[in-house]
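One protein chain omitted, others in place.
Read from first to last, the chains carry the letters A and B; within each, the first residue is number 1.
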Amino acid sequence: MSATAQQFLRTAAAKSADLRHRAVIQTNMASYNVAVTRGKARFADWQNARRRAAQIKWETINHLDRYLEQFERNVIANGGRVHWAETSAEARNYILSLAHRHGVRKVVKSKSMTTEEIHLNDALEAAGIHAVETDLGEFICQLRHEPPYHIVTPVMHLTKADIARDFHEKLGAPLTDNAEELTRIARQKLRQEFLSADMGITGANFAVAETGMIAITENEGNARLTFSLPPIHVAIVGIEKLIPRVADLALLWPLLSTSGTGQPITAYSSLIGGPRRDNEPDGPAEFHVILLDNGRTRLLADAEQRDALHCIRCGACLNACPVYQNIGGHTYATTYPGPIGAVITPHLRNAAEWSHLPYASSLCGACTDVCPVRIDIHHHLLHNRRNAVQKRLDHPLQRLIFRSWLWAMQSPVRYRLAGKLGALACRLGVKPPRAFPAPANQSFKDWWKNNEPGT
Amino acid sequence: MRVGLFIPCFIDQLYPRVGIAMVTVLRRLNVAVEYPAAQTCCGQPAFNTGYWDEARTLAKRYAEIFAGYDAVVSPSGSCTAMVRNFYPELGVTPPPTFEFSEFLVRQLGVTDVGARFPAKVTYHDSCHTLRELRLKDEPRQLLRHVKGLELLEMDKAETCCGFGGTFSVKFPMISYAMDEVKCQSIAGTGAAYVVSADSSCLMQINGYLQKQKLPVKIISLAEVLAST
Partner (left out) sequence: MNPAREQILARVRAALRVAGAAPAAPSAALFFPPVTNLEQRFREEFTALRGEIVTDLPAFLKEFPRIASDLPAVVPGNAGVHECDLGVTGCDCLIAQTGSIAVSTRSAGGRALSVLPPVHLVIARREQIVPDLTGAMDWLRRRYDQHWPSSLSLITGPSRTADIEKILVMGAHGPKRLAVYFV
């Protein structure tokens, strides 16, 4: 077992027994479920909308080379620049050299899981550049030196009191139990950062090939300030974020917000296609898009699980997952936690180190049912388990057990004998594992022999 | 119609009464059933753990044993899902296999089996029955026709109990937490029994109920339907 897997087991055990954590998450999920039920009711046909969304993403992902080239052409035509990055390091280095060239001292960031994935903040800080997270949840995470707990709701695990304590200790704010007051404190602090930043960094929820624009979904307005005020805007975009047309957003925007928070559409749904144009009064002088691979083409090469690249990072599968609800987002120790994370992480990173994640699921399928782009999530967990066994990442003892088990199951005589041995062991005082009861005195097979029709 | 019984290995060994109850109901409805004695396991434990070659061997075995039957009926949504939904992934064509409530309601068109069970019960949707076989209403229709039975819905009827086969062995602490959440929802209904179409879930649920000495008993759907 990898050290990562051992750490996972320890953290999962502790969190599963943490009743305070469970209560906080269940309260959050209860509000989420109410909002999402209401949100889905605004669709005429939610299932059909999912099918259309899956079709749009399938079309893009299965012709990705074409859409990437079209997107690139259009960004350049709009006056933007495109940089392709094969790895996290390439993406980070591009940003660092850009920042260096322009003498950047301060960066404001809007929420982006892709920047988490490439560990951008650490790299910026190491280069002496102050990076400021401006999404309220991410701002709190940064204060706590903690990764986001959830890809949509970064501080789902915290209460008002927890956050008030952080603001008090780290910002010198007076203690308060008022969410509005806490928000006001962050707004005031961050407003100064927006006005003095030299660079704004965002992710993208979608990248529209036909117009060369990126789409950003948010509620706070921090992303709009991030791409409006600083003189340089850099967007880090995973290559799977492409969609063909602007018109597709008429479905994908509501689908994302409904699954993410239950909102019909978020407060701000923006499209950015380049730096300030000549006839525009403001906006950045430079617009850079980084197209990031970082393992995505490995997942693309697996035709069976290619639909995992449909993911629009709405977080619905995390919310629906009973495992996630009990062990929490941090336990996974991945950028993308929960069911979708357990599917993609062994591909994006390293199967040997992360093969425990696909096993950490009861395969209940709640994730697949809620996925707005119909990714076959829980079946891909099965595929990853099969892949792990094929790569011989399984424990030799487990392999031996299943070989012996197969030998017993191939013959009714051996099967019966195994059953009798089990029953005997129990009578001799061997405790069956977990909740298993001792074998019955008479198996069904034995009963049938005496109760066959005609006997 | 030639109907075969598939009695999954853990029901055969641990809960034979569930299989017996199913036979009792089917005989009451004058359905003649056969039990091919060579049957053992559908292969699901191996399949779910990633041992697809081993699972395929048992899938082929199952397909041979039940070749020639018009229908195979099983008192387990989970094993039925393995046969119907996952054998094709292994390249094996499954014989027509039905979960018990599905067989009664959809194949035989029966919703009242003449049972009587005067008690408050709550129904646990097992994940495979609900999300692989899409059977939500069928078991409830049958329960609603049982005389004296009062069906109380729990708030987390569709939430996994945390069993998940080898999952519960590999991650016992997560499995236990899920069981706890499930059982609190069950106990919240005030029902005397929790009913399910999967005895593996009931076994998991019973683990917590007994440990915490909660006043709820487990019973399979087949046993409720066999009661008179």
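Quick note on the criterion: a contact is a pair of C-beta atoms (placed from the backbone, for glycine too) under 8 Å apart; a residue touches a chain by one contact, two chains touch by 3 or more.
Predicted model only: the values in this text are computed from it and were never measured.
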Legend entry - Touch partners, limited to displayed chains, of the chain removed from view: A
Legend entry - Omitted-chain contact residue, chosen from A:Ile272, A:Ile327, A:Val343 or A:Ala408: A:Ile272
Legend entry - Sole contact to the chain not displayed, among A:Glu69, A:Glu125, A:Glu169 or A:Glu452: A:Glu69
Legend entry - Those residues of subunit A which, in the complete complex, touch the missing chain: 27-28, 31-32, 42-45, 48-49, 51-52, 54-55, 58, 61-65, 68-69, 78-79, 83-86, 90, 134-137, 140, 153-155, 158-160, 163, 179-180, 182-184, 186-187, 190-191, 194-195, 211, 213, 219-222, 224-225, 227-229, 239, 246-247, 249-251, 253-254, 261, 263-277, 279-283, 287, 291, 293, 297, 300-301, 303, 306-307, 374
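Here, only the chains that are shown with their structure count from here on.
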Legend entry - Footprint of subunit A on subunit B - complex, ascending: 7, 9, 11-17, 19-20, 23, 32, 35, 37-41, 43, 45-52, 54, 57-58, 61, 86, 127, 131-132, 158-160, 162-164, 166-178, 181, 203-204, 206-208
Inset, instruction - Spell out the residues on subunit A that touch subunit B in their complex, using ranges where they run on. - result: 9, 12-13, 16-17, 22, 322-323, 325-327, 359-366, 368-369, 382, 385-390, 394, 398-399, 402-403, 405-406, 408-412, 415, 419, 422, 433-437, 439-440, 442-448, 451-453
